[in-house]
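With one protein chain withheld, the remaining protein chains of the complex are depicted in position.
Showing chain A:
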Amino acid sequence: MKTLLATSVIGDARLLAGVERGRLDRQNHLWTHGAPPDLTRANYQQLCEAVGLKGRGGAAFPVARKLADLPDRGVEAVVVNGSESEPLSRKDRLLLSLAPHLVLDGATGLARALGAPHVLIAVHDAESAQSMREAILERDDRLAIEVTETPDRFVAGEARAVLSALEGGPAVPPGRKVLPTRQGYHRRPTFLSNVETFAQLAVLARLGARGFSATGLSTAPGTQLLTVDGAVQRPGVIETPTGIPLDTVLQFAGAEPGPVLLGGYHGRWLSQPVPLDGASIVVALGSATCPLGEVYQVAQWLSAQSAGQCGPCVFGLASLVDDFARLLHGDVNGWYDAQRHLGLIPGRGACAHPDGAARFLTSALQVFDDDVRRHLGGGCGRPVLGVLPVPGGVA
């Protein structure tokens, strides 16, 4: 695992305010952000509706709707999903490590407003866990706050897999589709969201709807955290206003020209810059490496990350690895088989892992069409540089 990357800010620093000096302890946190206000459930509901706050874990589900779906009483827990199992993303562990009190303000404020006795924080890495445990000791929240380290596997970060792990079960998604707001922690109503969402809630609670909307898009105001990586001069986490053009981000980070991956290993390759649209990961591939070779390595990793529960995911992703290997070596049947297998996978699993992997690979075949032709004609002549990191190395 890479250690923390650099942070930078375009426009207002909100979530990243003060972190350029390092981790914000309780004192520094209060100096930077001020004391958190005491809000009611109705306050949170109104605020989230007013600014259209969406979950920042990738699914972009409206927070106001999640709140409205909870019963009036009997909310068991507020769960902070800090698993961030997407290997390219660093933003959540950056918040947990550098701004733990902002995340805790968001989670405990909401837990109090909802009358939930438990705040549970699921993290994947020791550094985040330690930062959060230290922060909890510096506070006096009068809530049962617990930090749990869950397994570092792609699908272990899925919301229901996290709940299962927190209950002491296996960190895999269950086969039945249930909503955490109805049947969450120990089958009781639970508010679960991603780390950045809670930090945004803490900012929103302090600024109010009008202050929060002073930057960013009018339809989805505020700021967002982006992880920028790959063939760029300044990799790291950037806080920007929402709606910032992708071009600006790439220029700011000093990206080499070449293909761009948006949204990580469940995301998609771009043939031309598009609006960011809620994606939080931007990777520039550059032009020195073999794109299909890079994609092949990620395909191997995605296949190995399957929890092994669902047949179409297990067999489908393994077949795709084989298809891409043959394609790399110029076998046109690899391409045909890949197209067929990509059509067979989406929507046929307990979680979105097969869908995300298929999206990543489908867009690769579209965007790297020229490279596919070169490989079918004998190879592209470029080495695989490993611009796309694969946790645990290449098999």
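In the analysis below, a contact is a pair of C-beta atoms (placed from the backbone, for glycine too) under 8 Å apart; a residue touches a chain by one contact, two chains touch by 3 or more; residues count from 1.
Going forward, contacts and distances are computed from a predicted model.
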Task: Assuming one chain is omitted from the figure, identify its UniProt name from "Phosphoribosylformylglycinamidine synthase subunit PurQ", "Putative spermidine/putrescine transport system permease protein", "Ferredoxin" or "ABC transporter ATP-binding protein".
output: "Ferredoxin"
Message: Touching the hidden chain in the complete assembly: which of A:11, A:117 or A:175 does that?
response: A:175
Task: Taking the full complex into account, find the residue in A:41, A:348 or A:374 that is in contact with the omitted chain.
output: A:348
Query: Taking the full complex into account, what residues of chain A touch the chain not shown?
result: 172-176, 309-313, 315-316, 344, 348-350
